[in-house]
Every structure is written in structure tokens, then in C-alpha cells.
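Left out: one protein chain. Kept in place: all the others.
The letters A, B and C name the chains in turn, as written, and every chain counts its residues from 1.
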Amino acid sequence: MSIKKTVGVLGATGSVGQRFILLLADHPNFELKVLGASHRSAGKKYADAVNWKQTELLPEFAQNIVVSECKADAFKECAVVFSGLDSDYAGTIEKEFEQAGLAVVSNAKNYRRDTDVPLIVPIVNPEHLEIVGEKLEAAQKAGSTKPGYIVCISNCSTAGLVAPLKPLVESFGPIDLLTATTLQALSGAGFSPGVPGMDVLDNIVPYIGGEEDKMEWETKKILGAVSEDKTTVDLLSDEDIRVSAQCNRVAVSDGHTECISFRFKNQPPPSLDQVKKSLRDYVCEASKLGCHSAPKQTIHVLEQNDRPQPRLDRNRDAGYGVSVGRVREDPVLDYKMVVLSHNTVIGAAGAGILIAEILLAKNYL
Amino acid sequence: MSIKKTVGVLGATGSVGQRFILLLADHPNFELKVLGASHRSAGKKYADAVNWKQTELLPEFAQNIVVSECKADAFKECAVVFSGLDSDYAGTIEKEFEQAGLAVVSNAKNYRRDTDVPLIVPIVNPEHLEIVGEKLEAAQKAGSTKPGYIVCISNCSTAGLVAPLKPLVESFGPIDLLTATTLQALSGAGFSPGVPGMDVLDNIVPYIGGEEDKMEWETKKILGAVSEDKTTVDLLSDEDIRVSAQCNRVAVSDGHTECISFRFKNQPPPSLDQVKKSLRDYVCEASKLGCHSAPKQTIHVLEQNDRPQPRLDRNRDAGYGVSVGRVREDPVLDYKMVVLSHNTVIGAAGAGILIAEILLAKNYL
Amino acid sequence: MSIKKTVGVLGATGSVGQRFILLLADHPNFELKVLGASHRSAGKKYADAVNWKQTELLPEFAQNIVVSECKADAFKECAVVFSGLDSDYAGTIEKEFEQAGLAVVSNAKNYRRDTDVPLIVPIVNPEHLEIVGEKLEAAQKAGSTKPGYIVCISNCSTAGLVAPLKPLVESFGPIDLLTATTLQALSGAGFSPGVPGMDVLDNIVPYIGGEEDKMEWETKKILGAVSEDKTTVDLLSDEDIRVSAQCNRVAVSDGHTECISFRFKNQPPPSLDQVKKSLRDYVCEASKLGCHSAPKQTIHVLEQNDRPQPRLDRNRDAGYGVSVGRVREDPVLDYKMVVLSHNTVIGAAGAGILIAEILLAKNYL
Partner (left out) sequence: MSIKKTVGVLGATGSVGQRFILLLADHPNFELKVLGASHRSAGKKYADAVNWKQTELLPEFAQNIVVSECKADAFKECAVVFSGLDSDYAGTIEKEFEQAGLAVVSNAKNYRRDTDVPLIVPIVNPEHLEIVGEKLEAAQKAGSTKPGYIVCISNCSTAGLVAPLKPLVESFGPIDLLTATTLQALSGAGFSPGVPGMDVLDNIVPYIGGEEDKMEWETKKILGAVSEDKTTVDLLSDEDIRVSAQCNRVAVSDGHTECISFRFKNQPPPSLDQVKKSLRDYVCEASKLGCHSAPKQTIHVLEQNDRPQPRLDRNRDAGYGVSVGRVREDPVLDYKMVVLSHNTVIGAAGAGILIAEILLAKNYL
């Protein structure tokens, strides 16, 4: 049995940080040893520093870890550092970590739009990690020390959107028009205080700040290709694809539901059966690589009329599988369907873990 | 002061029937005297027959009315009969009432697709009632007795969809592409038992049987025009407009939220300001006619980012006004917006009352 | 028609302040002219200063009132000032207002426990306002200027608890043991941010800071009597009554449900029918005085097994009536029952309005 890699978590007391800790308990590849948080928490035992709000109990291994400040020095033994930092702090801290030669997998939005930073949905575009590979290889060739790097996790609602698109694009060529209306879970907004109770009791909030723009922009990066020199991602242009998102917050704890419709560039489009078969047959690279958290079935195509439903379907493949239902022809574009993805798993911390597993499988850690 | 017209309600113990009763309490034009329900209820006092589940108390005037069976005879004094019948019964009973010379305003779906039956959203297409006028006039000319007729109330989610489209089509010409994703309230499903609690607690149900088809079809009738001979409605064709709906049930008591996007046939489209102005300036015919329940403001254009919200906005103009927010350009079609309408008011019983007020104002009762 | 008294509201932008404004729109006795809030809001039009979060729209009359700072000077024309101030500020400001000769009706907790400050549930113990009368009379006799005073509104959950006890104590003598388990609405916690959504979705929070102590203590003051010299309230002692409260926050917007049980000091206790009759027959003094907001029926005794329910019963008598259901014998104490009261009406701002109406009827304003 191979030795586990030491890893750390930044922003460990926040909601994303708590999820990283849960997912790293008993992980076969990683051993979580360093927890970083604000100076208010630093020096305390984690169990005393955190207001633990998960439905699973705080794992024993983490209870007595003494919280560190978010300085690269404290994390120097870490093969990878998972960042659940708030965007107010992530910019500076993650850059410092990268410059100290550390590998950072971040849930923050700060570097997502840098073209030389891979923006990864691990069941969709792990091939963009080639940018990391190239950087490591270049350093090795140059005889430099192993360089640090940042990999960004996509926005949670983007993850669910692009998951079913990937196999379709691979099978049938580009999608040029795409609309998505989301019904997003509360956990995406954290819990301090997150969404006020009065806003979601007998109510819908038809707005999530910045979310629609993230979905529209990130889709173009994730579905884009690595440049020839392997140093950046070439974004799709408005000519390639136009994306329109409408985002709503609803009274659901976990699981983003998205009603999407889309048109293929190549006409006539594939048949309904071809579309479903393509979704069903898709095996993501992480599964092929045998990554621990990779879903057994990447995309679950449900045939019951009233599925997927968040309460019943969000935990398929421990949240790493995406559920698609009601695939049918669309009178305006080509097809429409309902997509359900677990926002804190494949859309946030869980994606970070799977990205790190892929990095490990590719020998990038 | 004019004498009130006697009216009746069919299906009086059901959820739609209960709403009719609430809305007819203290109505300036109508006096509700006859309540029809199943033979199990017939002969009982209404207060004893009904399982009253409204947030307002059962009005005193209705408590002691003895429930009748749904036979035309019992309703012969009624200037208009409001039907909240279940579709299992509405077909036969409403036809019998019509043949007995009664005016029926029905919430049931049975006759909505008959081209000679007006399908009315009262703040949108009261001009389709011309079919009724023509029928009455023809009978009068022929010296026949006053004929009965059926007018159908639209499906609740259709009402919210077409309300903002009407002024836009009037101002800027046809809309040829239209998509709508709905987040629909529980009250639309009634309460015996309606939607099970486990289906909407921490959950979304991405399916409402028949609903998407109703929205796609009814829109084409409501936005269509009365035929030259004034006896039928000419439906819009697929060439005129293509409509795509995705319907979801959510944990909201009242108020359907719809995220819609659309394209104008005439390009370039109007500006964003022109679109908003057209919505704001729209005065529905019922308001011009001075109908009691007509909204003071037909369409409320909200400028706050996070509105409309069901809990905060559904009761504008007592539920007869429709709220529109987040009007903005759409990367795929021309514009997108969020529409909120009160499903049991402008989308069901309330629409029936306003239709009857319009019929009265037009001297069709 | 009499001239309306000018009134003001402190803490006007907060949730209690907003409710005061709603309840004062079109009030027959009071004209709201002065709105006080923090210095951040002062100088702005109210419509611009407030984040209005009520289900009814901001009344027109209030929109253009320029917000004042909370200084007595700005309120000197006010016959009464309603305070919705946060307890962090209420202590100093309300005292300043009192010393400036103003009548303050406060929802804050700061002075509730002062024995010379009446703590009033207006449908229960308006006789405690005699302390105010005595103070005014004494000043008049002494030829002093009219003194200011503070009257406190009870805690919301206390209001529902004591309402049905008052007629029982009047009819059958003291209650010596009392237990109450509450299921309290979100609106009691305000909305900035109030209770986090994740805490009440598929959840109960079995704790509300300070609430149980308030219920146990305030009950002893409200059910106590004015001292012989009419300057203080004599609290009931632990020998008179022992009260035990258990408080829970639940996913309800408005309306506190309380499951209570109690024992009479005089044994044997009255019969079940006597208990119900006493509750039904109770007419609160505010009703006898003809106060505008007084309930037509103070206590509604519901006979259906499954009532009262917040959604269906909270608005009886516009929230000024209290609903009681499931009155039945209790195997441990004498009787148990379910009480529902509207927490923002009879338990907060609404109580303030009715208190002021009583003060007016008693010529204390």
C-alpha cells in the first residue's frame, strides 16, 4: 500500500472547508494534517474553533488538529492544499502559496478567469490540467525547483450545466445555443448566515449575485481547448456558443436543479435516442484513471417522468454522478432536459478532491 | 345602485370553488346564491359539507346555503355560473348547463381547445369574448331565446406567461420564439391531497402532468385572433410562434414564478427601455371598462435585482396585477425576464370573476 | 370626527418598525408623521432608507417622510411614540424620550422588568395602565407639566400564553402550575438576517436565547396586580405560580403555536365545558372600550381536532384574536390546549397600537 500524501485545507472553518474535511476523512490517497483559518481561530483546536454545521459529525481525526494561520510555511509538507477561502482573502493567500511552490486547488472565484489557470469540472475537462503538466515539465527541463500552481474549481451551477454537454459535444459536435434556468440549493450560499429563512420559506429568490454571468462565462472556458503551446485555455467565443442563464434560489438544502435547452451547430441534430445513449455511455476520464471518488456512472439518464428530484437523486455516486431526466425535443432549440447535480460535491469541495485525485493519477502532485 | 346579478358556483366544495366563494363575498355586481357539489354534499348546509382550507375564514353569507346537485334546474336564476368542477365531471355538466341557456365561466380544461369557446386571460384577451357577443346577437336577430355559452379560464401558468407578452406584441409585433421555465405553487394542485409534503420538503418536482403542453398550446390560442365571422379563434401556427415550457413544482403556497425569454419576429428588436415602457404603460381593457376587480396597474415592472418574489409580490392589486422583474437582454433570444402571477387569482377563480365582470360590462350577461 | 393624534415610530426601518407603519396606515385615531432611525438613515426619504420586506406594499403616506434621528426634539408633537428599537439602543433613547415628557410604547425588552413600568398584553391586562393614570393625575395635582412614561409590550410568546389564562383566572381563581412548549415563527427573529434558512429547512431549532426566561418571568408580572399605591405591579411569586417554558423555532412565517397545560389552585377544577365557556365568553376591556383594533372575539375556541393551524388561523380578527383548540383534560395537570397567536400583531407591533388606543380611550394621551 502506497503512502498517503499529506494535504491541507485553507478556510477550514467555513462551509466549504468543513466539506473538504468530511471528504478527506479516511481518504485512501490523502492524509489531512494542516488546517488553516483566520487569526481568530489560529492556535485553537479545530473542534473549538469551528461552528460545525454538517449533517455528518465532525470526524475524530480533525478534532484536535491545532488550526494554523494561512501562511505557506505551515503547509510546506502538503502535496496539495485545498482552498475554501472566501474571495476576500483567496486572492492574496493563494498567490502566496503558489509562489511558495505549493499546489493549490481552490474553490474561490479569484483566479477562475486567468487563462493560464485551469478551471476544472473533474468529470468534464480534466484534459485542461495539461497546463499544469506542461508547467511542471518545463521546470524539470530547466532544472528549476518544482513550481507551485493554482487549479480552480468551477462555480457550482456551471458544473451541473456542462456535465451533460461534454459527451454531446464529443459525439455530435459543438452546441451553439444554450439556455439554463436554475433552482439552486441553500448550501451554495454557506451558513453564516447564508440565505435568510424568511427569504426561502414559501418563497423563491429569482436572483443570485454574479451567478448568471459566471455560468455564461465559465461554460466558454470549460468547453474550450488548451492552446497549442499548452500554457492557456482558448475560450469559446460568442460565435461558437451563446449561453443564457437565469438563476433562482429555492428551499432545497443540497442539489442544484437546472432546466436546460440547447441547439447543436451541426444540423440536423442527432436523434433523441442518440442523445440519451451518448449521455449514458459517457465515462469520464477520472473513472478511467480509477480515481477513488470518480463516479461509477458519470451521467444517470432517468426515464421516470418526475425525476431527477434533489431529495431522491442528489446522492447518486456519493454526489459525483450527475442525473439527467426528461430528455425531450424542444420546440425552440433542439433538446431540453432537467439536470441535477450535488452542488457541494461535484460543484465545490467534492470537485476539489477529485481534481486532486486526477492530479495524483497524472503524477502532477 | 344597480341590482346585483344572481350567480352560482359549481364544484363549490373543491379548492377552486372555495376561492370563487371568497372572491364573491361582498361583490358589488354579483350575489352568490347557488352552490353545486356532488350528491354526497347536496342537501347539506355548505358549512357542514365543506372542508374549508382557505387562509381567510368561510364568509358568513355562504355558511347556511344548502348545497344543490349540479343540475341546470337549480341554477336557472343565475346570470352566470362559475365552474370549479374537476375535469372528470366538467365535460358533461357544463355542456348541460350551456344547453339549458346558462352562461358558464369554467376553470376546467375540458372545452379550452374548442375553437368556438373563448379561452380567456381577462387582462390579456377579453376581445375573444366577441364570439359570445356574436352568438347572442345572432340569436336575438333570429328571435331565439338567449343561448347559453361556455367561456374557459386559461391554465394558471399560461396566464402569467401571456400577460407581459400582450403589450409587447401590440407594441412591437409578433413574438416568434418563447421559452418559459416555471416554479409553480402548491395551491395549483388543490389540497385533497394535492402535492404530498415529502415531495416538496427540501425538494423540487420537475414535472407537472400535462402542464407544459397546456402552456405551449394555450399560448397560441390566447395570442390568436377572432376569425372574420366571429365564431372561432384562429390559433397561431408553429410558423407564427414556437413555445417551449419546462414546469416545476416548488415549495411555495401561492404564486407562480416563470423565467421566460423570447424573440421578436421584427428585427432589430425594440430597446430595453422600450420593452419596459410598453409593459408599464399597458392598461388592460378590464381596467378601461372600470371592472371592479381589474388591476390598477396591470403589469408591475420591478427594478430591484431580486424581485419579484412570491411572498412579497403575489398580492399586488389583490393578485390581479402581474409582476415582472429582471428585464434584461438575453444572449440567445432577445430578452429575458422573471414573471410572477397569483395562480389562484389571475390564474384561476379570480380570472373567472373578472371575466364575468367583463361580460357584464359588455352586456353579455 | 375627532382630530387624529400625531404619532411617531422609533426604529422605523427595522422589522417591528415596518409593522408599526403598516398598522398605522389609515388609522382612525393616529396620524404617523415622524419616523426615527439610525444616523445612517436620517435625512433620507423613508422609501430610500428602508429595505421593505413586508408582504404588503409600503404605504404611500410613509414613502416620502424624511427619516429623523432618534432624538426627542424631533418627536415633540407626538402624542405617543412607538418604539421598535433594538435593545442595544432602546435603553438610552426611550429613557430620554420619557424624560422629555413623551409617552413611549415600546417593543424592546429593556424596561419590561421595571416594576413601575406597565408590561401590557392589551387583551389581557390593560388595568395595569392605572400606573400611568396615577402618574398623570399626581402630576396634574402637583401642577407639574404632563410627565412622560414608558409602557412595554410583552414578549411575543408570553402574549399567546397569558391570553387564555386571564379569563380562566378571573372565573376560577389562580393557576398555580403552568407548562408551555412553543413552536415559534421566523418573523419573531426579524430579517437582517433573522434565522438562517439552513436552520429551518427540514429542521427545528430547540432554543431561542432568553425566551424561556422571558415567558416564565413576564407571566408573573402580567398576571400580577397593581400595588395599592398604584405605582408598581406586584409580581406573582413562585408560591403563586410556577411556569415552565420550552421554546422552539420552526419553519413558520407568522404565528406562534403553544402547547400548554396548567393546574388550578382551587380543586376540584372547573369542568371542561366551564373552561371552554369561560374562554368563549371573555370580552377584553379594549373591546368594551370600543378600541379600533380590539378583536370582535378575543378568544376563538376551535372544536376541530386539528386546529388551530398557523396558516389558517393566525389572521382571525386581523391577528388581534387568539385561537385556542384541543382543550382537553390533562393526565398530569388539569387541562391542556393548543394556543395560536399572531406574534407580530398581538405579540409585538400590533399590541403597541392597541395599547395606544386604550391609552387614548382612557384619556392618558
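Rule of thumb we're sticking to: a residue touches a chain if its C-beta (ideal position, glycine included) is under 8 Å from a C-beta of that chain, and two chains touch if they have at least 3 such contacts.
Predicted, not measured: the structure shown is a model, and the values here were computed from it.
Q: Quick one: jot down which shown chains the absent chain touches.
A: A, B, C
Q: In the full complex, which of C:K95, C:K277 or C:R307 touches the chain missing from this view?
A: C:R307
Q: Looking at the whole complex, which of C:K4, C:H27 or C:K336 touches the chain that is not displayed?
A: The missing chain is touched by C:K336.
Q: Write down which of A:R19, A:H128 or A:R311 is the residue touching the left-out chain.
A: Final answer for the missing-chain contact: A:R311.
Q: List every residue of subunit A that touches the chain not included in the displayed model.
A: Within subunit A, the residues that touch the unshown chain are 53-57, 201-202, 253, 311-312, 315-316.
Q: For subunit C, which residues reach the chain that was dropped from this view?
A: Touch set of subunit C with respect to the missing chain: 177-179, 181, 183, 198-199, 201-207, 209, 216, 238, 242-244, 246, 248, 250-253, 257, 259, 261, 305-312, 325-326, 330-333, 336, 338.
Q: Would you write out the residues of subunit B that touch the absent chain, in ascending order?
A: Touch with the absent chain occurs at residues 53, 186-187, 189, 191-202, 251-253.
To be clear about the criterion, only the chains that are shown with their structure count from here on.
Q: Find the geometric centre of each of subunit B and subunit C from their Cα atoms only, then give the gap between the two centres in Å, rounded to an integer.
A: 41
Q: For subunit A and subunit C, what's the span in angstrom between their mean Cα positions?
A: Roughly 49 Å separates the two chain centres.
Q: Quick check: what residues of subunit C touch more than one other chain, meaning two or more?
A: If we look for residues of subunit C contacting two or more partner chains, we find 53, 201-202, 253.
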